[in-house]
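Omission of a single protein chain aside, the complex is shown with its protein chains in their original locations.
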Amino acid sequence: MRSITKIGLAMGVALLAAAPVWAHHAFAAEFDGKTPVKLQGTVTKMEWINPHAWIHIDVKDKDGKVTNWMVECGTPNTLLRRGVNKNSVTPGMEIVVDGYQAKDGSNKANGRDVTFADGRKVFLGNTGTGGPGDAPEK
Amino acid sequence: MKLRCVVVGVLTAVMAASTAAQKTWTPPRTADGQPDLEGVWSNATITPLERPADLAAKAFFAPSEVAAYEKRVVENANVDRRRSDITADVGLAYNEAWWDRGTHVVKTLRTSLIVDPADGKIPALTAEGERRAAAVAEQRRLHPADGPEDRGLTERCILWPTAGPPMMPSAYNNNYQIFQGPGYVAIMVEMIHDVRIIPLDGRPHLPPNVRQWLGDSRGHWEGNTLVVETTNFTNKTRFRGSSEDLHLTERFTRTDPDTILYEYTVNDPATWTKPWTAQVTMTKSDSRVYEYACHEGNYGMVGMLEGARAEEKNSAKAGAK
Amino acid sequence: MRDTFRNLIIGAATVGMLASAALPAAAQATISRGPRTADGKPNLNGIWQVLTEANWDLQGHAAAAGPMIPLGAIGAMPPGQGVVEGEEIPYKPEALATKKANFANRLKLDPEVKCYLPGVPRATYMPFPFQIVQTPQFILISYEYANAARTIYMKDPGPAPVDSWMGQSVGHWEGDTLVVDVTGFNDQSWFDRAGDYHTDALHVVERYTLHGADTLMYEATIEDKNVFTKPWKISMPVYRRLEKNVQLMEFKCVEFVEELMYGQYRKKPANP
Partner (left out) sequence: MAKRFWIVTLIGAICLAAPPPKPANYVPPRTADGQPDIQGVWNNATLTPLERPAAMGSKAFLTPAEAAAFEKAAVDSNNRDRRGADAASDVAGAYNQAWFDRGSKVVPTLRTSLIVDPDDGRIPYSADGQKRMAAAAEYARTHALDSVEDLALADRCLLWATAGPPMLPGPYNSNYQIFQAPGYVAIAIEMIHDVRIIPLDRRPHLPGSVRQWLGDSRGHWEGNTLVVETTNFTDKSHFRGATANMRLTERFTRTDANTLTYDFTVDDPATFSKPWTASIPMTKAPGPIYEYACHEGNYAVPGILGGARKQEAAAK
């Protein structure tokens, strides 16, 4: 960390500040930092739509009651360029979502981190789609 | 640690070579004799619009500095910024997987997109510009989400800076496809499927009472440079606080097979004390423009408005207790 | 004498030939070659618009009152002779029931009410102009309605990665006809305001043929095994817009439906 030069730091700060402005919408406006959620469930539908992709998952609670959650992800077009396509995430997949619940209290959350049970990231160009882009990450 | 490392494209001598070659290369011609700008281009870049404070005096990076700088910026963007402060964390909800801000500085190696004024900063606002900016900020502060009109044009799926005009690099989807037919240059902007069809026949602009989100553009060729004049902006577009009297001049020059130097001059005396100019290098892409149907899937808008209503109810309840 | 006589005959023959060339395009047996691009293809560049009432209802229909009483005659449906070859759309029985339910609930369900992208072929016959910018590898169609747009790839880029509203268009020339194969649709768009719909199995093949300099003949064959018993075809002429300095303008209609779609979430709703 120490080796970051002044330039890097400055740039980093600028970038940081810029990030939320550039998002399709400020997540804080829709999701509530005070209600984090951890959802483990089965994908029922994957909506590859703009401005945000949405994963629909069935989440079973301790006594087996199933509720369907909608998880907001980023813009899909970026991933299409890395070889992700509609077969990358299909109904039946088991995933774990770390995120925050929607402010209006509905069963919606944002996908802060969306991983497989074994911790592998879901949204990488290399999830078995052999797409270009980032190096496989363990 | 879910740090996702990104292979950093290391720019070496290639960069220097292409800037030097700019002068001698002449673009091929389209079927009807126009310099050929066709193809898919991206203007993603990590170079910010305005020069960061700590680089105040430095207009250009030396070629040797570029690689290290780029590496740091990209890594910094990818660090898993789990924050203790929850709202900041929520605000940074994505990691790099979702962004596509680009991994390179502009090929001109400038430290900012702005080239004039020389300090790389947007010139001072006029008094009216200050007043207008303050009014907008106040409105936003008092009415963050009373209705859809209070949200930004991107959140309303109406207009993204990538379309502008001017066409600004943004968080992602910085993709354009240029088509040239006889008498026309057409620019398809991926986000939000806006197509700028620019007639080259010197016809007059639309009547001044006709205002359009993307204004009304007219183009002509000066040698190998396409010059595009755009007027007729609405008073709702507000590019960085601009007024509806914004007069924009854009210049497209293909400097080598893989680069278009895109330069725009913002002239809006009602807002800035003097005109200012920026340059972005657009790089040829072998990808394609995908559909960005934004409005059709805009669950976010409902979420934001309902979120605001929920908060009001809660604070009302809290107040009533 | 003989020469003058011969010249006379030749003169008459040429006049005859010239006369036939001057015959109106429709009278000539083959479709006139029409204007050409530099690479020898029919020149489809220009601003075009359909005049039929297909967007109200692809099938023949009488005029009818509209769903919004306060609009009066403005909201009424104009009559149309229909553009479907063979009059009827060959719905499967259960699918016809869905279409009728769609029509009954059209103010809630028709994507056009919400300014959603029109899909194909509906984008062609929306009551708005569209512009074709034709290049050898790509043909851009930019629609004034909701700034919808399509790039027709003359080289097949492979299957569409995800479903989309406007689908993925791959074109090729068959003689003087541009044939466009469109796949990769989602199931959201409608074909018209009468509730005619499809699923994501939709496959459309369009044909654009110049018919004289200022008219295009447009055909579209529509196929969806989930909804129709067999492929069916629509066809209609498209007319070039000839006004001076004509250009596409903006109809970015998202702004016009925000009250409809989000008004209820306002802090102070207009009509609570």
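In order of appearance the chains are A, B and C, and numbering begins at 1 in each one.
Going forward, contacts are C-beta pairs under 8 Å (C-beta built on N, C-alpha and C of every residue); 3 or more make two chains touch, one makes a residue touch a chain.
In this text the structure is predicted, and so the values were computed from the model without any measurement.
Asker: In the intact complex, which of the depicted chains does the undisplayed chain touch?
Answerer: Spelled out, the missing chain touches these shown chains: C.
Asker: Which of these, C:35, C:79, C:212 or C:263, touches the one chain of the complex that we don't see?
Answerer: C:79
Asker: Of the residues listed, C:61, C:172, C:203 or C:240, which one is in contact with the missing chain?
Answerer: If we include the chain that is not displayed, C:61 is the one touching it.
Asker: Can you name the residues of chain C that touch the chain not displayed here?
Answerer: On the side of chain C, residues 59-62, 79, 81-82, 87 touch the unshown chain.
By our rule, only the chains that are shown with their structure count from here on.
Asker: Farthest from chain B in C-alpha centre terms, which chain would that be?
Answerer: Chain centre farthest from chain B's centre: C.
Asker: Between chain A and chain C, what distance separates the C-alpha centroids? Give it in angstrom.
Answerer: Each chain's C-alpha centroid was found; their separation is 38 Å.
Asker: Taking the mean of the CA coordinates per chain, how far is chain B from chain C in Å?
Answerer: 33
Asker: Counting only residues that touch at least two other chains, what does the list for chain A look like?
Answerer: As it turns out, chain A has residues touching two or more other chains at 80.
Asker: If I count partner chains per residue in chain B, which residues reach a count of at least 2?
Answerer: If we look for residues of chain B contacting two or more partner chains, we find 145, 157, 290-291, 293, 296, 301, 306, 308-309.
Asker: For chain A, which residues count as touching chain C in their complex?
Answerer: Listed in rising order, the residues are 48, 76, 80, 84-86.
Asker: Over in the complex, which chain C residues touch chain A? Could you list them?
Answerer: Checking each residue of chain C against chain A gives 161-163.
Asker: Mind listing the chain C positions that touch chain B in their complex?
Answerer: Residues of chain C touching chain B: 37-39, 45, 111, 114-117, 131-138, 140, 142, 147-149, 151, 153, 157, 161-162, 164-166, 188, 245, 247-250, 252, 254-255, 258, 262-263, 265-268.
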